[in-house]
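Could you have a look at this structure, given as structure tokens, before my questions?
Shown here: the complex without one of its protein chains, the others still in place.
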Amino acid sequence: MWEGSLKTTYLRGLAVAAAISLCSAASAQDSIKIAYVDPLSGGGASIGEIGLKTFQFIAELQNAKGGVLGKKIEIVGYDNKLNPQESLVQVQKAIDAGIRIITQGNGSGVAAAITEFVAKYNERNPGKEVIYLNYAAVDPVLTNDKCNFWHFRWDANSEIKMEALTNYMKDIKTIKKVYLINQDYSFGQAVRTDANKMMKAKRPDVEIVGDELHPLLKITDFAPYIAKIKASGADSVITGNWGQDFALLLKAAADAGLQANWYTYYAGGTGGPIAIKQTGLNHRVFQITEGFANIPHKSAQDFEKALRAKHNIGLFYPRAINQFGMLFAAIEQTKSTDPKRIAAALEGMKFNLFSGGEGFMRKDDHQFFQPIYLSSFGERGQAEPFDEEGTGWGWKLVGKVDTNNTMVSTTCKMQRPN
Amino acid sequence: MLELIIVSTLNGVLFGMLLFLMASGLTLIFSMMGVLNFAHASFYMLGAFFGFQISRWVGFWPALVLAPVLVAAIGAAVERFGLRNVHRHGHVPELLFTFGLAYVIEEVVQIVWGKSPLDFRVPAALDFPAFTIFATNYPAYKLFMLLISIGIFIALYAVLTRTRIGLIVQAALTHPHMVAHLGHNVPLVFMLVFGVGSGLAAVAGVIAGPALVTQSNMAALLGPILFVVVVVGGLGSLSGAFVASLLIGLLQTFAVSVSLSLADVVGLFGYRPAPDSLLKDIWNVTVAQIAPILPYLLLVLVLILKPSGLMGTRET
Partner (left out) sequence: MTDRIVSAALGSASREVRHSALVRYGVWVAAAAAMAAMPFVFRSGTAITVMSLIGISIIFSLSYNILLGQTGLLSFGHAVYYGLGGYLAVHAMKIIIANGFPIPLPLIPLIGGIAGLFFAVLFGWLSTKRSGTAFAMISLGLAELIGSSALILRGFFGGEEGITVDRTKLLRIFEWSFGPQVQVYYLIAAWCLICAFLMYALTRTPLGRMCNAVRDNPERVQFVGYDPRMVRFLAFCLSGFFAGIAGALATINFEIANSALFGAVQSGTVLLATFMGGAGFFFGPVIGAILVVYLQLMLSDLTSMWQLYFGLLFIAMVMFAPFGIAGLIMMHRTLWRTGVLHTVLPSYLLALVPLLVMLTGAALIIEMVHHLAAKAAEGPAMTFAGIRLQANAVGPWIAGLLMAGGGFLLFRRASRAVAAAWSRAGSTAAAGGRP
């Protein structure tokens, strides 16, 4: 008895759904889509969502200026659950949806899988190539042994950052004993190897009093490590730790009353500022990054203000703006969205950076080079308008290493398509 | 060197006591009901999160009391409405039920509090160094954690050996069927034990929250170690759980300080393995690097050699 009306409702619903999908398909042709492959659920989601929001904000600003080549920019999120195999499936989904620009950053394991997949896919499907923009995966191997023509990296890799850091540290005469503590995986081991090599080369008088590798994300109490650092008499600690490995390390250090300076890569990551504030280490924790909120550059600070107002997140990835800026410039320059031509335009491109200064994409290995900044976390002054994670403390500029002092060599033998 | 040993011992004992707080509940549950509760570490996590939220609203000290009570109530409800229904299907579905429950609790915590770490502070009253050994400060809060754990152990021991309900629980630990035959309300006892066990885990969560990082992956990090403690300590034995917790706490803390590798040991005898050999990773890995896996090694060894655990009174 109610079957008749149920049937009509069902058919009506089907028609509406079909109409909606047709509409969206139609509008899709007018936009340039970029696939964002990162964790959007599960453990890594907090970082993945921040990246997605940042990219969408950048796209909105560009669309407000009329888009690129008259087309709107659309960022499509694909959840890879931080799993390399899953990422390949998501990249496949993106390719099926007609997307030819892929961006990713969280996890060098994922990045390695994607870069190999992209290289093989492009080789096996000429004319349907895709391009891969890497905004955060810092394993040096991606622009050395595993480099390929279709991969571009905007984050300074760990070797570059260590080069910059040691170039800064070598001028500080009060550093006499350095302790290294890192996570036992590819990144941590790279940090440790580079730190050893570069410190010995630049300041042979500095003693490396400890070199520790601990299992990744498994230690709940760093007190024994802190005891060892204390026993060694180190005045400076270099660490690549992030996430809870960083937070717990600092907590243990504060508990034990360790008096040392911390030179880090990721103290600004989620949970870092809160941990530093909790321990009360005022301007004793440093980070080496390609940008941070309180850099004295007006347009960068305006952007930061706008992003915080809209999404309540700080700009974790200043390099995202450089990445998209260069992508849009390449598209405008070649008047095409064909990945092969974009790639050809991107390599060797010079660019005026978001935080001021100039950087360039090296042709040999597709690694971007830019000025690197050293900042310390603590009480803010007039020059530091932004605080982090609601702590009231912020990052203060301590030193800047110019682009040409960040150069490292590469073993990449890039094969170019003709 | 001496400083390292003393600090490591203190920390090892502390970590061990924390493990015991959680493992005591789990052992009671496992021994009495035969169900290995995968969700036990999730109750620990719930304790930390409830503690954080309540301490935000009312303060740390009320949170220390209220959060465990809440979690105990949830635990009792889980037993009454969930486990009891699944029990008739057998042991495997029970295990799977708690497995699914652990999963769901983690997700719910993520929905409500997000995935980032929370700013759970040590209460101001305890935020000072208690004493100094060899130039290392030992925080008062850690001493507080130690005292609470010892206090609970004593209270648990007293309740189990000196009260009537405690004697029934002890009997049910080793002879559950007999206790039922004697006419005691075993389902009620089960519900009580499950609730109290979960409450104990929650206490551990509330006090560990400020010291460790309060985040939604807390349960996944501590969960497997908990099972190791319970299995190694042995079924039916609370003192076994105590010994095992201390053992594993000390093992992990000390192992982390040891930088010896197999190559070093063998080097003492004058043998040098080739630097590029296939097994160079095994030669060069240090004890400190494998410290977190040592408990699992212990687990496998104990299960193979002495499956009833170190001090267990029953087989699984």
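Letters A and B mark the chains as written, and numbering starts fresh at 1 in each.
Note that a contact is a pair of C-beta atoms (placed from the backbone, for glycine too) under 8 Å apart; a residue touches a chain by one contact, two chains touch by 3 or more.
Since the model is a prediction, treat every value here as computed from it, not as a measurement.
Among A:T174, A:N312 or A:N418, the one in contact with the hidden chain is A:N312. Interface note: of A:N63, A:S186 or A:S336, the residue touching the hidden chain in the full complex is A:S186. Within the complete assembly, B:V86 is the residue of B:L4, B:V86, B:A171 or B:L192 that touches the hidden chain. In the full complex, subunit A touches the hidden chain at residues 20, 40-42, 45, 79, 81, 83-86, 88-89, 92-93, 95-96, 108-109, 112-113, 116-117, 120, 124, 139, 141, 146, 184-187, 215-216, 218, 311-313. In the full complex, subunit B contacts the hidden chain through residues 34, 36, 82, 85-86, 88-93, 95-97, 99-101, 103-104, 107-108, 110-115, 224, 227-228, 231, 278, 280-282, 285, 289-290, 292-293, 296-297, 299-300, 303-304, 307, 316.
The rule is short, and it goes like this: only the chains that are shown with their structure count from here on.
Work out the mean CA point of subunit A and of subunit B, and you get 36 Å between them.
Interface of subunit B with subunit A (complex): residues 1, 3-4, 7-8, 11, 15, 114-117, 119, 121, 129, 132, 135-139, 142, 211-213, 215-217, 221-222, 253-254, 256-257, 286, 288-293. Contact residues on subunit A toward subunit B in their complex (touch as defined above): 43, 45-46, 184, 212-215, 217-221, 223-228, 230-231, 244, 247-248, 251, 255-257, 270-271, 274, 278.
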